[in-house]
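Note that one protein chain is taken out, while the other chains of the complex remain in position.
Read from first to last, the chains carry the letters A and B; within each, the first residue is number 1.
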Amino acid sequence: MSAMTSPTTMSAPTPLAAFWSAFKENRGAVIGMCVVISIVLAGIFAPLLTSYDPLIQYRDVVKVPPIWAEGGSWAHPLGTDPLGRDMWARLVYGSRLSIFIGAAVMIVSTGVGIIVGLLAAYRGGWVDVLTLRVMDLIMAIPDILLSIMVIAVIGPNLTNTIIAIMVVYLPRYVRLMRNTALVELKKDYVTAAKVSGVLPMRLMLSTVLPNCLAPLIVQAALGLSDAILAAAALGFLGLGAQPPTPEWGSMLADAKDLIQSNPWVMAMPGLAILILVLAINLMGDGIRDALDPRLRRS
Amino acid sequence: MRSTLKYLTAALLATAWSASSLSAKTLVYCSEGSPENFTPAMNTTGTSLDAARPIYDKLVRFVPGTTQVEPSLSEKTDVSADGLTLTFHLRKGVKFHSGVNGFTPTRDMNADDVIWSFDRQANEKNPWHKVSGGSFDYYSDMSMPDLIDSITKTDDSTVVIKLKQPNAPILANLAMDFATIHSAEYADFLMKKGTPEQFDQIPVGTGPFSFVDYQKDAVIRFKANPNWFGGKPKVDDLVYAITPDASARYAKLKAGECQVMIAPNPADLAAMAKDDGVNLMQQAGLNIGYLALNAQKPPFDKPEVRKAIAQAIDRGAILKEVYQGAGQQAKNPIPPTMWSYDKDAADIPYDPAAAKAALDKAGVKDLQTDLWWMPVQRPYNPNAKRMAEMMQADLAKVGIQAKLVSYEWGEYRKRAQAGEHQMALLGWTGDNGDPDNFLAVLLGCGKDGKPNGQNIPKWCDAKFQEDVNKAVTLTDQAERSKLYVDAQKIVDAQVPWLNIAHSTVFEPISKKVSGYKVSPLGAHEFWNVDVAE
Partner (left out) sequence: MLRLLLNRIALTIPTFVALMFVTFVMLRLVPGDPVEARRGERGLSPEMHAKALHDLGLDQPVSAQFGNYVWGILHGNFGTSIVSKTPVTQEFFTLFPATVELTLCATLFAILVGIPAGVYAAVRRGKFFDQALMITALTGYSMPIFWWGLILILLMSNTLHLTPVSGRVDLIKYYYPQTTGFLLIDSILNGPKGAFLDVVRHLILPSIVLGTVPLGAFARMTRSAMLEVLDEDYIRTAKAKGLSAFRTINLHALRNALIPVVTSIGLQMGSLLAGAFLTETIFSWPGVGHWMVQSIGRRDYPVLQGGIMLVALVVMLLNVVLDMTSGLINPRLRHEK
């Protein structure tokens, strides 16, 4: 390992700068981050990247293969689906959905996880027991089955996909928050703060929480990729975003019958999911190593 | 102890099987799913009916590959002049399968078995009615309670059915699977043994094959019945390999792991047609896929608006991309293979410009509507989702915004029957080959002038209803035909629904198989099938 080239300034680096200098050491993580950023940008600037509307059906050019395969054409570089919609346009616009779902699940579950976890840790007693039991309950049901059941109750659409995945992944955030907060609460600085009369609310939010952030951020980064995968799996089972929305998982499911005759229509969306998830995981690894090397073993 | 016994019998069965299979001909059929049970009267899905069919016979049966009725257990059937009395002369010396589940029949099939089989369905007080939580769907679907006055035996080989009113399709109904004849003696045997529920799990019948073994989600095994009244079937062992995935079924067919398969992927048909080892059988299906336009919801109450919608949708493209050519564009609500089909009817051409003009003229602007698609693959519609997406795009071109809606399958149909939709995709597969089974069921209205449950377009027309009601009581086919043609003309003018397509049933079979016929009714039958070594 090369020795850390730490800046030789007199003052200690800010946490952010320290994080960045550790993060950029990790080549894989940087590449992952670049890919994630490009996919996000591609989603935002989708109209600039393709002249096609993802919903318009060009009926005379259905199931065109991608450019490198025999019969491909530059008019549709990644080919078209059975309805003649441009694959590249659908993938690019579809990235908006995947990232939106992932981010929404991550933000909401982190938020709810922080509140519930802190509450359980601070109040202890029956609040804590109840929280833990409920989380045990959620974790006892295999996650895909639970999300299918939740969707069956509330109906399949985009918002409900987010809710269903959030319910399934909530226990991880809650338990993590609770456990780290419990450890922090035992530390001296908390006792000191308590003695000096800091209000509980303030104590938790401004003293305990910041010290628990590192593992939470790592969990959120890795949770992002899990949420995207779960959303795609639900889309694959026909329970996610509804047609004609270009969601990657449902695009894959719609092309399942073409596995023999036109395999690339099915292969493309899956590849897109894999690339995005892989990039996020690479980035997540980097964040974890940079924030807290002790968490390496997860 | 009991479980050891079970394994012992299984082992014995296995040796019997492998010993026989050394020299025996085996036919393997790649089926779609596990049967619910083996009593046809309690089932409605083709999968379950197919699984029980080899075991049983009916009084009359459909000639394989057609919708014509021929004698089966009833050698001769007399219909009285008023059409109210049916007399069945039963075949003598027909034996039930021996040795299945420890049961050995002591007598031949007779009138008691026939009466028992119908009484279980009709009579709520019959101790067997409730066994296995039975609901006898087809019996009531085919209006048997309203039709049948009595079933009695004159002697051991004569059964008389008296009807409340003349009904032309009754014989065809009795050729359906729910009218299967069971063994009353086997029922008594199980009742004494205290295991009545086995009646529907371990079946005993008179049919061409007897039941050997069933493993859920894996396999059903049958063996040829040497005593069958039609002679021993040509294959010795019949196996249903349960394979839910269409691509997997095709792979198995190619690998020689099965010789007949159900429901190929439309996208794979082109490859199958080119495959040297595969004989791609086809038959016009007895079905219709349609887009119902709810006549009770404006602006679909106006026939000209409904016609405009029909003009706006490019069915040619749908046939190509959804059916992949495995279907024919429909112009009538009944399929062309059915008698009384109106050959002269003019189809509505795809003409978005005319559609737009007609909509403008009718004062329909910026119409926002819903378009329902069912969440399952059906014989008449291989991919409702893809179809709905295409229709949505077509409608957008004439200025109609259609929102795609779907529900869980049972819920979907229930809501559509309640008329909650504006536009809904659905369809129908015929039961008995009679036009009444389409026109009266799907577009009929009750005496109160309210649409029947199955009438998804919620459309009623007095003249149409009169024609259909009259036709069902007549016995002369030519006269009936005239009335049904007239009824179709009314439908074609009123466009309660857009006729989309009659799908073609494709069944790839191995080139080694001979004698197999594709049934227009969706049945799979193997008694007349042979396999070359």
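In this text, a contact is a pair of C-beta atoms (placed from the backbone, for glycine too) under 8 Å apart; a residue touches a chain by one contact, two chains touch by 3 or more.
Worth saying up front: this structure is predicted, and the values here are computed from it rather than measured.
Screening B:P233, B:P266, B:P382 or B:G427 against the full complex identifies B:G427 as the residue touching the chain left out.
Among A:G28, A:P47, A:G71 or A:G111, the one in contact with the hidden chain is A:G28.
Touching the chain that is not shown, out of B:E257, B:D275, B:E420 or B:D492: B:E257 (per the contact rule at the top). Within subunit B, the residues in touch with the undisplayed chain are 7, 10-11, 13-14, 17-18, 21, 26, 28, 34, 36-37, 44-45, 130, 132-133, 135, 137, 140-141, 197, 200-201, 215-219, 221, 239, 241-245, 247-248, 251-252, 255, 257, 376, 378, 407-411, 413-414, 417, 426-428, 453-454. Counting over the whole complex, subunit A has residues 1, 28, 133-134, 136-137, 139-145, 148-150, 152-153, 155, 225, 229, 232-233, 236-237, 249, 252, 256, 259-260, 263, 266-267, 269-271, 273-274, 277-278, 280-282, 285, 296-298 touching the chain that is not drawn.
Convention: only the chains that are shown with their structure count from here on.
Each chain gets a centre from the mean of its Cα atoms; for subunit A and subunit B, those two points are 46 Å apart. Within the complex formed with subunit A, the subunit B residues making contact are 246-247, 250, 265-268, 270-271, 314, 317, 321, 373, 375, 383, 385-386, 388-390, 392-393, 404, 406, 408. Partner subunit B is touched in their complex by these residues of subunit A: 55-57, 59, 62, 82-83, 152, 238, 242-244, 254, 257-262.
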